[in-house]
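The block that comes next holds subunit A.
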Amino acid sequence: MLTALILLPVAAAIVVALIPGRRREIHLPLGIALSVMPLALAGYLFWVFEPAAGFQYVVDVPWYEPWGIAWNLGVDGISLPMVVLTTLLVPIALAASTTITNRTKEFVMYTLLLEAGMIGAFLALDLFLFFVFFEAMLIPMYFIIGIWGTERRIYAAVKFFIYTAFGSALMLAAIIGLALTYASQEGSASFALSDLAGLDLSVGTERMFFAAFAIAFAIKVPLFPFHTWLPDAHVEAPTAGSVLLAAVLLKLGTYGLLRFNLSLFPDASVDAIPIMAILAVVGIIYGAVVAIVQPDLKKLVAYSSVSHLGFIVLGTFALTSGGLQGAVIQNVNHGLTTGALFLLVGMIYDRRHTKKIADFGGLQKTVPLLAGFFLFMTFASIGLPGLNGFVGEFLVLIGSYPALPSFTVIAALGVVLAAIYLLWAYERVFTGVPDKEENSVLSDLSGREIALLVPIAVLIVVIGLYPKLLLDKITPSTEAVLDRIVEQTDYTMPEPGRIGDVFVAGDE
Partner candidate 1 sequence: MITPPEISWVAIAPDLALAIGAALVLLVDVQWKPAPRVLGWLVGAILAVGAGLTILQWEQGADALASGDTESLVAFSGLITMDGFAIFSRFVLIAATGLGLAAGWRFVVSLGRRGAEATALVLLATTGFSLMVAANNLVMLFLGLEVGSIALYVLAGLARERRESEEAAIKYFLLGSFASAVFIYGVALIYAGTGSFEILGIRQHLNDFVISSPAVIYIGIGLVVAGLGFKVSAAPFHTWAPDVYQGAPAGLVGYMAAVAKVAGFAAIARILLTAFSDLADTWLPVVAGISVLSMVLGSVLALVQGDVRRLLAYSGVAHAGFIMTGVVGGATDGVLFYLAIYAIQLVGAFAVVAVVSGPDGAGSSLEEYRGLGRRSPLLAGAFTILLLGMGGLPITSGFVAKFGVFTDAWAQGYQWLVIVAVIASVVAFAFYIRVIVVMYMDDAGDEQPLRVGPERWVLALAVGATILWGIFPSSLLDLAADALPI
Partner candidate 2 sequence: MVPVGWYMALAAALFLIGALGMLLRRNALVMFMCIELMLNAVNLTLISAGRAMNDLNGQVAVFFILVVAAAEVVVGLAIIVAIFRRRATASVDELSELRG
């Protein structure tokens, strides 16, 4: 089933490719229709997923046995939400791309291939396979930014590509080193996560490998100071590109840290807590501060990503139940809210052909629906309780505090700053009287655009109020990660107070 999940978008891309280029009008609808299939499959997977069963639907087909590489896929509570998120956002991103009129066919194909790559990276349990997906997806994204982006798209695309490729290059070296260590210890080659996780590494080696992986993922996340490719990429990318970039691609970084760094290098992870926490916290504050004064709406949202993703990293390296759960669920949340914000910025851009905050003002008057959605997403992003962003941030903050008190306190400042930059931006864009003539004649959201935003909005509320839906699936997996670390290292998880009251819903 997991193989099908990866191959479906590829097949869809091929189908689209077979449609002759002059039938332009059907490429996009066809792509959207086809991209619903993986969504359906992912939805089914979500439905049948057994939270307690660890990795499931495992596929393990040898690829080239002498090297020990394998087509090894599996899904657990950490990857499941990401897969669903990916499959959900691809149709939305495609459907938001009706303004793309040149080379539509290629655009749809690249998006679908990108989807395959992203799903593959989330599902891969073989490091070689993971790397293949991790790197291969750069190309479609590169094209999406480079071909359909705005003025400085080439600069942004190249920077994106080279920067992330640089990070993964070091990771490749570390993967090779790991596999060879395994081969020398066990006598047979393997790249399987489960095999490599059990390796005995010397302290120095483990730290080096950890660093290699961490840099690769830190660039992807991106953590300060590796973040500068992100604003450029976001600003120049077309809407669909920004959405997928923010919502899914960046998550590979946080996902990778959680999945690979914590499992493969437990000792080094524990040792690296201060460093990672510092980077995370600096990212949170720095991203937020820089976001405040950005003159470009998209850039502002991009920097807000830098800030928000810091929370995820903080939660991950707090190594507590709450922190990890928060990190995973925040992965999803940030995908939804920031994805939606980019959609909205795109919709504004479609109308006004500018993203400069100074060019707007009083839009609420002319496009009240758009303003309403924007405000909704803004508050979701700020972490308003009842919406999804809060669940993630609150879990991360409250959960991390016992482990990393001072860092968490500083991180909490980010919540304040988020309110500042987002509300200020909202104020400048939407409130007041529309004093510029161009702004007073805009048309409000169309039915199609509303249809794109509503599912996201619904999910935002559902996750905000009933995160159990996700947490039930996530928790056993995050606990397993923690258990492993506690078992393999001398790390003791902070035990806040006594065990909290066991809560049983609705049994009175």
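We take it that contacts are C-beta pairs under 8 Å (C-beta built on N, C-alpha and C of every residue); 3 or more make two chains touch, one makes a residue touch a chain; residues count from 1.
If you want to know what made the cut, all candidates are chains of the complex that A comes from, given by their letters.
Keep in mind the model is a prediction, meaning the values are calculated, not measured.
Between subunit A and the candidates 1 or 2, a touch occurs in this complex only for 1. Of all the residues in subunit A, the ones that touch candidate 1 in their complex are 63-67, 128, 131-136, 138-139, 142-143, 146-147, 153-154, 157-158, 161-162, 165-166, 169-170, 172-173, 176-177, 179-180, 183.
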